[in-house]
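Missing here: one protein chain of the complex. Every other protein chain is in place.
Right, chain A next:
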């Protein structure tokens, strides 16, 4: 052992002080591999999104080469998209009218009122509903809601296919999405917030509506937006229950083809690739994509504006 003063990284010396630990960089090859894998998986979803847009663009350009915008955004019986947009929006609005109050009500009950045991049973049950295939819901609308409920029980003068039944069942379908996500958002609000409110002499409903819900508003709004996107994009229920007539009236008792319903019908296989009818599919698809994109952007900005961070 050397008796001279050791360098900073040298072994312990005669002064009896412990050696300075080695602080140099160490190679961690696995770290780099994992980082690369994570980057790839993050990039993949972006790449797929752009891939979808790219795949849509070519047929859309071809379509608008033959059909002018003015015809597309009109009530034109063959190429007008307006009746489809009306149908989609009607069905979606009916669905939201059903699903938002019921979904939020369920979420508030589960998060704020239910005992721990009740929640343990109810929440998975609600989530189970989200797993029912939409074709089952479609048949439920077609063979039960319209004939038994709307025509039979309520005695409504209603078509065999109609927007009301489709919207109602669509609403039922998205309740679990809204309820489950909104419940997560409400439950994530710190307990201290509730205690603070209750300690002020507020009751449970006031606490839930005036403190917990505003605190969770961004999560709750996200739940509603996701439910809405599912309703707009849902195909089977509307294809079965809302009918295949283009209809730009606002009568919910009549059948209304939606954008997705139209696409399902047109994609049936009779139209050769590259034909005008085939390209119509892509034009409608692009519009649907843009509508959901705009709706999502609007709701994100609303959430930003009203967000109450905690």
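Annotations
Just so we're on the same page, a residue touches a chain if its C-beta (ideal position, glycine included) is under 8 Å from a C-beta of that chain, and two chains touch if they have at least 3 such contacts; residues count from 1.
By definition in this document, contacts and distances are computed from a predicted model.
Not shown: a single chain whose UniProt protein name, out of "Chemotaxis protein CheY", "Electron transfer flavoprotein subunit alpha", "Phosphate ABC transporter ATP-binding protein" or "Cytochrome c oxidase subunit 1", is "Phosphate ABC transporter ATP-binding protein". The residue touching the chain not shown here, chosen from A:67, A:110, A:174 or A:211, is A:211.
Only one residue in the set A:51, A:68, A:152 or A:196 touches the chain that does not appear here, and it is A:196. Against the chain not displayed here, chain A makes contact via residues 115-116, 190, 192-203, 206, 210-211, 214-215, 308-310.
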